[in-house]
Each structure stands twice: as C-alpha cells, then as structure tokens.
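Written below as structure tokens is the structure these notes are about.
Every protein chain except one is present and positioned as in the full complex.
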Amino acid sequence: MNSLHVLPFWVEVLTAVLLVSSSLFALIGALGLLRMKDFFQRMHSPALASTIGAWCVALASIVYFSVLKEGPVLHAWLIPILLAITVPVTTLLLARTGLFRKRMAGDGDVPPEVSEGRHEGK
Amino acid sequence: MKRLFPAPLLSLSLWALWLLLNLSLSAGNLILGALLGFLAPIMFAPLRPLPARIGRPGVALKLFFLVGRDVLISNLAVAWGVLRAGHRPPRSTFVKVPLDLHDAHGLAALAMICTVVPGTVWSELALDRSVLLMHVFDLDDEARFIEHFKSTYERPLMEIFQ
Partner (left out) sequence: MSPLLTNAILLSLSLFTVAMILTLIRLFKGPSAQDRVMALDYQYLLAMLMMLVLGIRYASDTYFEAALLIALFGFVGSFALAKFLLRGEVIE
C-alpha cells in the first residue's frame, strides 16, 4: 500500500459510508435469518446482502480504485451482475425445495400445487 | 450476417465482459475478446432451444431503472420489517397471481426480477404457465399487490418479448 498517495477527502468519506451501510444491511439480513419464525419468511432476508449489500461494496470499490488509479476501474461491477444471475436460480430452487419437502411431510401451512389436475379441486 | 452472428447482443456483451475482466484495451485483448464473442454463440447454438427476440429497448431501459428503484425501496422495507419483527410480526402469505405472459424468456426475466426484489420470492409456476405462486414478506392488500405486480413488471415484459 502506498501511504504517500493521498486521496481526496470526499472519496474516503463516500467509500467509508458505502462500506459501513453495506455491512449494516448484511447484518440485518443475518438477523432476519436468525429471528424469523418460518422458513419462507427467512428466505427474504438474504436478498438484502445480495442486492444492496453487493451494490454498495461494488460502488465503493469502483469509486476507490478509479480515484486511486486515475482512470475508470469498473470490473467490480461484475459481482452484482453475477449475483443477479446466480442468486435467483438458487433462491427459486430453495423455494421449490421448501414447498416440496413441506408437502411431503404433510405440513398444513403451505398451499397445494397450482398446476391443474394434480390436486383435487381448484 | 445472421449466420455469422446468431446473437449479436450476446456477442457484444461477451466482448465487454472480456475487456472488463482483463481491465485493458490493448490490441491483443480486443482481438481475443472479439474472437470469444464471435465463437461462443456459434459453439453454443445447438444448445439453445429457441432464440429470444428483444424489442423496445426504451421500455427495457425504463424497466431496468424501475426495478433498481423498487429494489432500493423494498430493501429498506424488509430491513425495517426484520428490525421490528419483535413487536409486530410481518404478515407473510402466499399469493396466487394469474399470468398473461407466456413467453419463456419473459417468464425467466420475471422470475429474476421477482427474486432480486427483496420481499417477494417466486415459489412455483403452474405447468400451463397460467398461475404463479409467490411468497410475500409483508402484504397488506392482496388485490393492490397483484395489480401493482402486473402493471409494473408483467406488462413491460410482455411488450419487450412479444
């Protein structure tokens, strides 16, 4: 690390605020994961870290490295793009898993399958 | 032209991805990235079941920013809901949404939007693609939620993919 290189004050403040808010959102997400009663309620809180948490860190990284290297350094933006593609796949599969396993176990708190003809009545 | 570049958008984004990952605009990287963008769609052509037709770039851009704004708003809402869950538990329920969108790519985009926005999780799609089962974190009015969901996300997607 080059300690002689002095960054403008606003860059440091912006990076600091973005990093701390991202970790706060990640902490709230973990709190939700721990405190919520039901599996499907718990499914919502990881989205906090994978959307706004990742955006804030990526933005902080872009701002910091762009000023440090005196040119646009945009590659941190790939992380939110990658997450936007991969997280829905896992979340969707986990939701289906939850429904499937709860139906197999005979829990009454999940609705029956929505497809026609695979359950009685409509 | 159509046979050389079966998916021009995909080629362009692969090229941009390569340049971003390498963080350089040197001639070698430009050529390698262009080669990747040229060859990858041709190599993967046998795997693609049906080509996507994307129209109305203006609507797509508007939808993009709309989703970004909704993500920010619902992030704050879900965070607030988690923090005060002790004395007011969130009213989570499953919601059945009737769908008018039947295009496979449009449905994929809808699933992505719906999962990326915190507070809603796409749970199950009927086999004939007519009904969608969603889990909502904190719901106060079911009819208004369905109306909002259909008008903000589904209608633009129908315009884009049909």
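Per-chain numbering from 1; labels A and B assigned in written order.
Keep this in mind: a contact is a pair of C-beta atoms (placed from the backbone, for glycine too) under 8 Å apart; a residue touches a chain by one contact, two chains touch by 3 or more.
Keep in mind that what you see is a predicted model, and the values were worked out from it rather than measured.
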Listed by label, the shown chains touching the absent chain are A
Chain A positions in touch with the non-displayed chain are 1-3, 7, 12-13, 15-17, 19-20, 22-24, 26-27, 29-31, 33-34, 39, 42-43, 46, 49-50, 53-54, 57-58, 60-61, 64-65, 68, 75-76, 78-79, 82-83, 86, 89-90, 93-94, 96-98, 100-101
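Heads up, the rule we're going with is that only the chains that are shown with their structure count from here on.
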Taking each chain's mean CA coordinate, chain A and chain B are separated, in whole Å, by 15
List of chain B residues in touch with chain A within their complex: 17, 20-21, 23, 71-72, 75, 78-79, 82-83, 85-86, 89-90, 92, 94, 96, 111-112, 115-128, 131-133, 135, 137
Once bound in the complex, which stretches of chain A touch chain B? 25, 28-29, 31-32, 35-38, 40-41, 43-45, 47-48, 50-52, 73-75, 77-78, 84-85, 87-88, 91-92, 95-96, 99, 110-111, 113-116, 118
